[in-house]
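A single protein chain has been removed from this complex, and every other one stays in its place.
Then we have subunit A:
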């Protein structure tokens, strides 16, 4: 179980560039709002730089440098990257401006879900948004495999504490909980399920971290 912040090993896999796109998205959304973890990643990026420096070197030719120069010369002059372009976050690109207006599918009681796996073509994970209505409760449940979740809006609480916007949590089969949406907003989370899950029958597996 990992709560509130990603652990060092996960950040290292992120820094090395080894995480899948949905997992990297969860980390990135957290980093954008967490200076503490960003500074940990900066240090890990430096470890990557030092590792690269410590490895053997492979000769590069002058002619390669010439072709690089001709590429940069062929670009329209004076058009380097604009400093600090207004950034649209990955989340907005994927989901638009208003999370509340997505085509949510009501599941049980206070819980709605939306599977967004198709936004990550070629990735094997299932990626799911979940919404727990403000003040709503999800039934007690456990988890199968590792499920990485980040809180996108609002907050939820369980016996282990309160999870606020941009908090990061990884749950597995040992983690039984009964989350409640706290505060006056609906709580919306994004979860990445490592193994695709088989949905069976009418009472299908409902989704984490709220219910299954």
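Here is the rule we use: contacts are C-beta pairs under 8 Å (C-beta built on N, C-alpha and C of every residue); 3 or more make two chains touch, one makes a residue touch a chain; residues count from 1.
In this section, contacts and distances are computed from a predicted model.
Visitor: Not counting the visible chains, the remaining one has a UniProt entry; which protein name from "RNA polymerase sigma factor", "Cation acetate symporter", "Imidazole glycerol phosphate synthase subunit HisH" or "NADPH:quinone reductase" does it give?
Guide: The chain we cannot see is recorded in UniProt as "RNA polymerase sigma factor".
Visitor: Identify the residue among A:42, A:115 or A:176 that touches the chain left out of the display.
Guide: A:42
Visitor: Suppose we count only contacts with the excluded chain; which residues of subunit A make the list?
Guide: Answer for subunit A: residues 2-5, 7-9, 11-18, 21, 24-25, 28, 31-32, 35-36, 38-60, 64-65, 67-69, 71-72, 75, 80-81, 83-84, 89-90, 93-94, 119, 121-122 touch the chain left out.
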